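Heads up, one of the protein chains got dropped from this complex, but the rest are sitting where they should.
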Amino acid sequence: MIAEIGLAALWLAAALAALQLFAGVLALRQNQDEDGELARLVRPAAMVQALLASLAFLMLMWCFAITDLSVKLVAANSHSLKPILYKVTGTWGNHEGSMLLWVAVMAMSGGLIGWLEKRLPVRTMQATLATQGFVALGFYAFLLLSSNPFERLPIPAPEGQGLNPLLQDIGLALHPPTLYIGYVGLSVAFSFAIGALLTRNVTPEFARVMRPWVLGAWVFLTLGITAGSYWAYYELGWGGWWFWDPVENASLMPWLAATALLHSTSVLAARDALRTWTIMLGVVAFSMSMLGTFLVRSGVLTSVHAFAVDPERGSFILALLAIYIGGSLAIFALRAGTVAEGKRFAMTSREGALVFNNVMLSAILGIVLLGTLYPLLTEAFDIRVSVGPPYFNPVSAIFAVPMFLVMAAGPLMRWREDKPARIQLELAIVGAIILGVLAVVAVLGDYSILAILGLALSAGLAIASFMPLRGRKLARVPLATWGMVLAHFGVAVSLFGMASESAFTTERLSAVTAGESQQVAGWNITLESVDPIAGPNWTAMEARVIAQRGKGEASVMVPQARNFWAPAQATSESALLTRWDGQLYAVIGDSAGVDANGNQRWQLRVWWKPFVTFIWYGGLLIALGGALAIIGRVSTDLKRRRAVLRGTEKRAEAEQLKMEKIDGYGTF
Amino acid sequence: MRALSIALLAAVLAPLAMLGVPLTAQDSLPPAPYAYTQLEDPALEAQAVELMATLRCLTCQSQNIHDSDAPMAGDMRHQVRSRLAAGEEPEAIRQWLIVRYGDYVSYQPEVSSTTWPLFLVPAIIFGFGLLLLFRRLGRKRSDGEGTDRAPTSEESA
Partner (left out) sequence: MRWTLWIPLGLFVFFLGVAGYQLTQPKDDQIPSAMVEKALPEFELPAAVETMPGASRANFIGGKPKLLNIWASWCLPCIAEAKQLEVLEGQGVEIIGVAIRDKPEDVANFLERYGNPYTRIGKDDISSLMLEIGASGVPETYVIDAEGVIRYQHIGDIRLEHIPLLLEELKKAET
């Protein structure tokens, strides 16, 4: 019954999405206002749809929680012996469930907008909700027609097939939904952008309404990428944290677009400039999240990954992609010319810096997109090429280096027009720091140019990110400004971690017997013992490694080399030792034969990675900055709204009393 | 691998195929001498690491040979290290592999008849970006893009 309730709720939600779309479109066509018969349906449709989609998702979660093995999805992906936590998180640990989570979150956002958002003109809201309904309808169709999560088995399975302890990892359970929420946030921003474009209402007010969604999406994407990178770092056993792998790029591209969108939205909200550009980025950001989904799930690019390749699924997502992205790009091309570009500004102004960095971010996005898709293109001609870090790193740096420089200076500048002379002291300080670090690092050692540049820029940027606070009363600095400062500082921290890791990492590969010691970067590493241990469905060789830094206290690390038998697979469980200035990373490998005395020798890999943790601390700081900005922006907007409301009320009273015109209120 | 991957496909970021090495086709011989042993000379070893990080493991495919436990990757590391130790230049070793496996084996695309767009397009993006910036940020503030301008009071005071 549970599965059937879920399926029914899903169908009803789809019907409501269709209603939301058609009522919205007809209302727009007939030029109805909020009280029109059809127009009145749009908001309730969005709200009820949210309830139904959430209900469908909860029903699926229930099926997983009680391990209902007559449901095909549960039988394929769960197991009655799994801990309850992983039974529940298993709901979205598969294609169908994750798509259902996606539409549920999307419907909830739509419901939230329909319920609360009253700032925009009626027509724009109708168009936005209609777009939202249109996007949702495609995903419902995808779920119901090609990936039904509630499908029953003719005969219930005796036991599920999903007892894979590899997947029972809390990071892995929480990381995908984080990214989905980010993607959904971008789809909301997309709906707003299309709504505003269709009704020719690209205004600062529109930007303010859209901004929390963009910020929210951006925060979640940042968290998702940060977590995913750390997961790859500790799980893969070689200490790499970013591989420019297609699947990683698929999550980076929406983030780059969202970062650009976020900043151009700020310009639009504050200065009523960059209207077309903001709309374009809104479309691009959502396109990138759809494209990423397509690349990951269709298998066109990931022949190298063993993802579930399903041509039907791929075709469906590609069709959705064609409709939404193709449609919105066509609307953009037709309508963008009619949207006034907005206010002008000088090159040396806050807007100028933001525009510059927007162009740089878009260029980096273009490079990543090109490098990711290029192998797909050549494969059509039966030529196979590889595009990896040696391409992505330098080519994106061409745009990233100027971007970081402008990022240091931009927040110090005034809106509209500024004279560089006004902030020359600040610029001189930052410039001196960058050049100083550059010189020192270049003299000290033989490091790659990119690492040296990264170190220098991160130092300059770290100082510069706090300069906007100079001369201000800290208690009175708006929360959104704190958010910006923290996020920019986070970028500097992360950049420092990346550069430091790539410049200063020391690697020690060795074959050692128990009791033998190795030196790596001031650490004394002793392999104490290697013993077999057994887990639920694996056996492992577990090493006890004693790590001692100089004369400091000794710590024990226990890396494992695990062999799973279902599915048969070998993994390395790395052991990490975190210090404030870096991480020691140890992996035990295979047996390496015996030494001259007949003692067993083991492959031991140890890395000392100075400040590598800063990469992820930086990511967290960026996300925190984004969260602060949301709180700041939303509360300011609410205050403003109350003030306007009070203004209107007063005006109404005054009109009633004196029947005379009062001006000055509500015209911010 | 398949079951794992289906269940994991939701993990958009995770480079899954790298997660582990399937055991179905494993041999029992110890790895090649230089597969897990560094070169004595730190400068040569640094060159080796730099090169290995840009060569593609052919059996695991989505990993470079420096970061892989696959036996074939170990044998490729052995080739790289022993050739470097014998005095070959890193780029010569890369070329040696490209002659045998085509561009696929190297993560570092070189300008050739099949890869020129990878270098032309960034140049175009660069030019386009400059053009865009000049048009938007041109010194004459009132020099707008005709059709883009609102007819009424858009000009900032």
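So that you can tell them apart, the chains are marked A and B in the order they are listed, and the count of residues begins at 1 in each.
Keep in mind that, in the parts below, a residue touches a chain if its C-beta (ideal position, glycine included) is under 8 Å from a C-beta of that chain, and two chains touch if they have at least 3 such contacts.
Computed from a prediction, not measured in an experiment: that's the story for all the values here.
From the set A:332, A:356 or A:392, the residue in touch with the chain omitted from the display is A:332, counting the whole complex. Mapped onto chain B, the footprint of the missing chain covers residues 24-29, 32-33, 58-59, 61, 71-72, 75-76, 78-79, 97-102, 104, 147. Listed for chain A, the residues touching the missing chain in the whole complex are 280, 283-284, 287, 294, 298-300, 303-304, 309, 311, 314-315, 318, 321-322, 325-326, 329-330, 332-334, 336-337, 373, 376-377, 379-380, 384.
We take it that only the chains that are shown with their structure count from here on.
Computed from the mean C-alpha positions, the centre of chain A lies at a distance of 22 Å from the centre of chain B.
The touching residues of chain B, counted against chain A in their complex, run 1-24, 26, 30-31, 36-38, 49, 53-54, 56, 61-64, 66-69, 102-109, 114-115, 117-118, 121-122, 125-126, 129, 132-133, 136-139, 141-142, 144-145, 147-150, 154-156. Partner chain B is touched in their complex by these residues of chain A: 76-77, 90, 92-95, 97-98, 161-162, 164, 166-167, 172, 175-176, 179, 224-225, 227-229, 231-232, 235-238, 240, 243, 245, 247-248, 250-251, 276, 292-293, 296-297, 304-308, 337, 339-347, 352, 355-356, 359-360, 362-363, 366-367, 370-371, 374, 377-378, 383-391, 395, 398-399, 416-417, 507-511, 563-564, 567-572, 589-593, 603, 605.
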